[in-house]
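Have a look at this one.
One chain of protein is taken out of this complex; the other chains stay put.
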Amino acid sequence: MPNITVELLKGRTVEQRRAFAEAVTESAVEILGARRQDVRMVFQEITPDVVANGGVLASEDASRAEVVAKHGG
Amino acid sequence: MPNITVELLKGRTVEQRRAFAEAVTESAVEILGARRQDVRMVFQEITPDVVANGGVLASEDASRAEVVAKHGG
Amino acid sequence: MPNITVELLKGRTVEQRRAFAEAVTESAVEILGARRQDVRMVFQEITPDVVANGGVLASEDASRAEVVAKHGG
Amino acid sequence: MPNITVELLKGRTVEQRRAFAEAVTESAVEILGARRQDVRMVFQEITPDVVANGGVLASEDASRAEVVAKHGG
Amino acid sequence: MPNITVELLKGRTVEQRRAFAEAVTESAVEILGARRQDVRMVFQEITPDVVANGGVLASEDASRAEVVAKHGG
Partner (left out) sequence: MPNITVELLKGRTVEQRRAFAEAVTESAVEILGARRQDVRMVFQEITPDVVANGGVLASEDASRAEVVAKHGG
C-alpha cells in the first residue's frame, strides 16, 4: 500500500499514464512515507456515457463538452 | 458526494441509464439532502461470464438465464 | 445485480438509508428491469477529513462547510 | 455477502474463472460460515498498460514480463 | 495481482480472516497461475445497517436475521 485507483475519462495516452503513475508514486514516497515497491496504481477508463454528475450523463452535459472532447471521449 | 457506483449487466440502453441517473439523483436530493451538483454516478457494465453467485458464473446459471437474456448479456 | 455502492458523508440517519435503499431499488426495478431480490446496495460512510475536491479536504473547504455541518460531518 | 471483487490481468480462461469462483465460494462457506447463495464474485479484468507497481506500468516492467506474457496480457 | 477485495459482515475473527486469506491465495496460485507474492487481499467489514438487499436493510431483514446474529452483526 497505498493502493490507488484512478477512475478517469478514456482517452489519455500511455505517456500520460506513465508520467502520472511516476509522479503520484513519488508523492506517496515523499509525503506518505510509503515504500516505492508497495505503491500500486490502477487506471479505470470510462466513457462519458456511463458517468453522470447532477443527474446528467457527461456525454449530454454541455458544461463538460470541452473536457469530453479534449480527452477523445 | 454522494458518489454512486452501479455495477450491472451490460446491455441497458442510454435511455435507461439517463432515466436511472436522474431518478437516483432526485432521490439523493430529496431523501439524503444532497446538493444536486454533488451527486455523481458511474455505471460499471459487466458481462455474465465474469460474475458468479453461489460459485456459479451467471452465464452458466439456469436460474439467471432469463435476466441474462433480457439484458442482452 | 445491480450492485450499488453509495459513498457519502457520515451522518445520515437509518431512516434516510432505509428510504433511499427502497427508492433506488424501486427505480432499478422500474427503469433497469432488475429483479427486486437481485438489487444490492452498500453505504460507505466517510468523514469530511478523508475526501478532497480540487485538492482541498472537505473538512477545510469553505464552499462545503454548510453540507458538512448539515450531515453531522 | 461476502461480495468479492477480483481485479486481475486479462487473459484467464472461463474454465479458470469457473474453478476459482467455485473454490473461493467453498472457502467462504467453510471458513467464513457464509451461506453459499450469498457469496458473490466479480472479476475485473485489466490490461498491463493500466496498472503500475512502484511507479512502473506492468506493460513496461521487466520484472513482470513473464507474468504478463503468461496471461496473454 | 490479483487484487481481491472481500466485503463482508463485521464479526469474523482474525483466525477466520487468516485462514481465508491463505486458502484464497492458494487457489489463486493453483487455479489462476498467480505468483504468491502478487496476491493481495483486503477485507472491508460492514455492519448490517449499511447494506440492503431487495431494498431492505440487512439489520431489518427477517430472512437474514440468522446470518446477522451468527456474525455478531
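Letters are used for the chains, namely A, B, C, D and E, taken in the order the chains are written, and counting of residues starts over at 1 for each.
Please note the rule applied: contacts are C-beta pairs under 8 Å (C-beta built on N, C-alpha and C of every residue); 3 or more make two chains touch, one makes a residue touch a chain.
Not measured: the values here are computed from a predicted model.
A.B. asks: Of the residues in subunit C, which ones touch the absent chain?
C.D. replies: The missing chain touches subunit C at positions 7, 46, 49-57, 59-60.
A.B. asks: Spell out the interface residues on subunit A facing the chain that's missing from view.
C.D. replies: The missing chain touches subunit A at positions 1-9, 12, 16, 19-20, 23-24, 27-28, 31-35, 38, 46, 51, 67, 70-71.
A.B. asks: I need the residue numbers on subunit B that touch the omitted chain, in ascending order.
C.D. replies: Here the touching residues of subunit B are 3, 40, 42.
Note that only the chains that are shown with their structure count from here on.
A.B. asks: Which chain pair shares more contacting C-beta pairs: A-E, or A-D?
C.D. replies: A-D
A.B. asks: Centroid from C-alpha atoms only, then distance subunit C to subunit E, rounded to Å. What do you get?
C.D. replies: Roughly 22 Å separates the two chain centres.
A.B. asks: Touching at least two other chains at once: which residues of subunit E meet that condition?
C.D. replies: Those would be 3, 7, 46, 51.
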